[in-house]
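Okay, so here's the structure we're looking at.
Only a single protein chain was left out; the remaining protein chains are all shown in position.
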Amino acid sequence: MTAILDVEDLRKTFGGITAVDGATFEVEEGTITGLIGPNGAGKTTTFNLISGFYTPDGGEIRYRGTDLQGIMRPSDAEQGIWMSASGLTFGGAGIAVVASGGASALALGGAALVGAGMGAGLYQIEERLKDRYVDFAHNRPFRVSQAGLSRTFQITRELQGMTVLENLMLAPQDQPGENLANAWFRRKAVANAEEDVREEASTMLEFLELDHLADEQAGNLSGGQRKLLELGRVLMTDPELILLDEPVAGVNPTLTTKLLERIENLRDQGYTFCIVEHDMEVIMNLSDTIIVMDQGKKLMQGTPEEVRNDQRVIDAYLGG
Amino acid sequence: MHSVALSSTIVSLGTIVGIYAILALGLNLKFGYTGLLDIGHVAFYLVGAYVTALLVLPPASEQAFASYILGLNWPWLPAIAVGTLAAGVVGMLVALPAIRLREDYLAIAVLGISVILQRIVQTEGWLANGPGSLRGFDQPFRTQFPLPGDTLAAAALFGFVVFVLWTGATYALARVDTGRESGGRESEFADSDSRPPAEVRSDGGDRSDSGVRPDGGVTAGRTISGPGMRGKIVDSLLALTTLGIGYGAARSARTPTGETERRALLGVGALFGLAAGIVAWLAFEWWLGLVVLAAALAVFYGVRERHVPTAGAITATVAFVAMLLTGGSSTVLLVFLGAISLFTWVFGGVAVVRRYSDLSAREFAIALGLAVAFVAAFLPLIVLGGGGGDESSSIGLLLTLGLLGAFLYGIYYLGVNWSRDSPENAGGGGDGGSVTARSVGSDAAFVRIVGVGALWLFVLRYFGMANVTPFQLGGVSAVAYNTVENLLWLVVFQGGTVTFDAAAFDFARFLLVLTLTSLAVAYYLSELTVDSPFGRVLKAIREDEDVATSLGKNSFGYKVQSMMLGSAMAGFAGGLTAIYYQSLVHTMFVPRVTFVAFLILIIGGTANNRGMILGAVIYWAFQRATADVAGFFPTAMQSSIQALRLAFIGALLIIILYYRPEGLWGEKLAVGGESE
Partner (left out) sequence: MAPSTELANAVVTGIVTGSVVALGAIGLALVYNIAEVPNFAHGELLMLGAYVALFVNRPGTVPVFELLAAERTVGTGGYAVLFLLTAGAALAAVYLLGGAAALTGSWWPGDPPAWLALGVHALAAAALGGAVVIGFPSIWAGLLLAATVLAAVAPLLEKVIFQKFREKGASLATMLIVTLGLSFVLRFSTQAFYGGDVRTYEVPDVGSIFGFDVELSAANFYDLYVTDAGMVLNAVDPGSTPPEPIFTANYSWLAVLAVLVLTVGTAVLGYRWRSGGGDEFGAARTFGPKLAAAVLGLVAFVVSAVALAGSGSVPDAAGFSTRVRLSVMRASVVVIAVLMMGSLHFLLQETKLGKAMRAASDNLDLAKTTGINTDRVMMATWIIAGAFAAVAGVMLGVLFNQLTVNMGFFLLLPMFAGVILGGLSSVYGAILGSYIVGLSMDVGLFALPGIDSSTYRIPIAFAVLLVVLLVKPEGITGGA
């Protein structure tokens, strides 16, 4: 088995308080890895770091062997947009400067060209400087999700003003209608894709037993229903590695059992899970491997059996 | 010499309403759907207006006492297109750095940019004539007006106008009360309870005849206005005023069209487009022919109810040919435009009655009473003479102010106590199973009664008070003449006589048609945008940006696109402004304009594109009405009243935000914004 996620010496501090202090662990592909620890052990912060929402102060995160920073780096097209925007601004400024003196068309054109070149050049220089001399970190978590690493939030964050169905339909990646040009000019293709997504979302709702609430505003759901919705939403992104932050807190026991079955099912299909959960019974039954964190560090890693019998873990929980 | 008919005032008001509605649509995309607090929206309006004007203007060297750059003598169409594009690009340039800022910083940054742009235009003489106004450009097709004319160009323009009017009328007819237009959004119709609550809503997908209701008397192929004698009469009126074609097409549009029929209609569209394009080429320019062809194809392709543009095409062809054959007959013009003017009244009446069909006769009477009371409040001022400065006019002024105060208090009192007065409103009037526990029912009902009152006021003003002066001047015949002129509002009668020969179509009305067409396009594109998956991402970003990001959406990219699109719309509105005012000056682009756009947005309800149109109508109706009212007051007080109404608008904004944050139109923000 290979490691799908590889975390090395991860560090994060907030104004003098060290939340994550050199955590090092791996998540094997096709497993369910539990992440436990007493309150304040840095679990959620670790999740935020892995999903790209926080920038680490030190250490490295590798997803499928690629550094997270590399994943989040802007694409060439995006850099192109920035460069042309910079050029456009300076070009316009060039025209303005020359035109305010009242000049010929040739001078105007020249000024525009010089300005544009200056703008583009400045952008390039700025980028180089950022890369080379400043400890610059990209903070573009959506790239991480696009690469197949998705997460849920500890406190559910449903999109309140949208319906349950819309919440799910939002999730799938690369929908043709998300491109404005398609939405305007290729309506047939977009409508067909929408039908598929709707179908998929309806199936998901049935599974989550939320189908009777499809057109309800997400803000009107109960706490447990929100958890389900969020789980459904992250599954709809079709990820490979899923970070679940307390997925069954507040969900009724019957559904919890079903959910856990589903997660194991998905694991058997090749999905990988990393789960933070406070319900020890759940995590012990579900996980293949458990990582115990304490005070921002990895305390130990092992099978549920090993964790259960480890004195350090017991101490940490009693002491914490 | 007779005074300008009120219909002409309405026409110019309609144009500015259209422009502001487009401006608000742009802001709605940014703020309502994406949550970007752009209080510098006016900057893009400015860019659009000035770029358009600078392209259209002749070179500065040909003008005396003016200096500006460009001056390329372009035609309007490409100029507005470039102006729109430029506004979009500026929107992008502003957005790229500013959007990363937190909400309130973004607001201040964009406000700053709008102030800077305005100051630059004000100061830099070389750019756009500095503090002076930029003027000296012609309006498009201005020389062809007033219609009719015996040239090919005049006939072509007439055909265009007829096409737009008939397509619009047929579309309205085809969509009225099919459950999609009204039932889907509004739950206040009498029969709304019978609608299944969890109707599956389409997201930009298939939207054919899903909402035809069995009990509304509106089924495919049957009458449009409902069963019974009354329905038949109204239907025949509708048929008559659309010259049969519009009515017939609207009814066929209700039955699902087969594949062959669809193809045939598309063929008709192509043929029509080709013919219209050739006419445009011959009458004007070759490129205009291409534009016309493309536009016709787009309309026939884009509108799902293809009978609708077909009706427009047929009528337009007939009108064009008739105009050409008769060599510019006023009679032809009067027949077409008179009919469609009457259609607007009939249709408007039907729409109002339907929208308020749940109100009792008593409530209609109360609304009428409110309108009459409001007018009556001004009687002392009118009777005792305003503006005289003598004793009696002072008394009149005081009386009127007192009555107005009493009237406002009465409205407040009624509004507060409404549910107690009429308990049937609390439960039955609104929609049955509202989710919110708050008793919005009574508020909503009263807001609607005030709305009816405003409509009554309009009727009183338009058909009643407007006749006072003609009556004083010319007796009953003048009243009849004035009423006819106001009824046939799309026609202007030259020379002060209502005869077939005097009928004409002036440029102001053409501009109205042009603006409303633009508005329709802008509205359509807005709806298309927000109903698509793209719009869904925008809404997700508005609700919670982190979630959108965690689902792999490049929220930054979407926000920039939203800014670009919204700014481009503002720029488009700016281009139309340049045409409308024929001169641009920096004071037209002060931050206040953004504020007005926000007001329109709040009145209409955030994230509700239809609300933007309603908001613009209400804002400008208010402006117009208060200008009317100010006319009653002494001259010395008029500037104070002008200021006071702006203060009132500010107060209105706060009141609406507090009592009806969902806007005047929608029952609930969520229903208005998300249910499509």
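Chains here go by letter, A and B, matching the order in which they are written, and residues are numbered from 1 within each.
The rule is short, and it goes like this: a contact is a pair of C-beta atoms (placed from the backbone, for glycine too) under 8 Å apart; a residue touches a chain by one contact, two chains touch by 3 or more.
These numbers were taken from a predicted model, which means no experiment stands behind them.
J.: Which visible chains touch the chain that is not shown?
T.: When the entire complex is considered, the left-out chain reaches B.
J.: Touching the hidden chain in the complete assembly: which of B:Ala5, B:Leu25 or B:Ile39 does that?
T.: Within the whole complex, the residue contacting the unshown chain is B:Ile39.
J.: Which listed residue (B:Leu13, B:Ala60 or B:Ile108) would be found touching the missing chain in the intact complex?
T.: In the complete complex, the chain left out is touched by residue B:Ile108.
J.: Just name the one of B:Trp281, B:Phe364, B:Phe458 or B:Phe595 that touches the chain not displayed here.
T.: Among B:Trp281, B:Phe364, B:Phe458 or B:Phe595, only B:Phe595 touches the chain that is not shown.
J.: Counting contacts across the full complex, list the positions on chain B that touch the omitted chain.
T.: On the side of chain B, residues 31, 35, 37, 39, 97-98, 100-105, 107-109, 111-113, 115-116, 119-120, 122-123, 591, 595, 598-599, 602, 639-641, 643-647, 649-654, 657-658, 661 touch the unshown chain.
Everything below uses one rule, namely that only the chains that are shown with their structure count from here on.
J.: Return the distance between the CA-based centres of chain A and chain B, expressed in whole Å.
T.: Between these chains, centre-to-centre, one finds 43 Å.
J.: How about chain A: which of its residues touch chain B in the complex?
T.: 51, 53, 78, 82, 85, 88-89, 96, 99-100, 102, 140-143, 145-146, 150-153, 157-163, 166, 169-171, 173, 175-180, 183-184, 187, 190-191, 193-195, 197-198, 214-215, 217, 220, 233-234, 237
J.: What residues of chain B sit close enough to touch chain A in their complex?
T.: Within the complex, chain B contacts chain A at residues 69, 89, 92-93, 96, 124, 126-127, 198-201, 203-206, 435, 525, 528-529, 532-537, 539-540, 542-544, 546-557, 561, 565, 669-670, 673-674.
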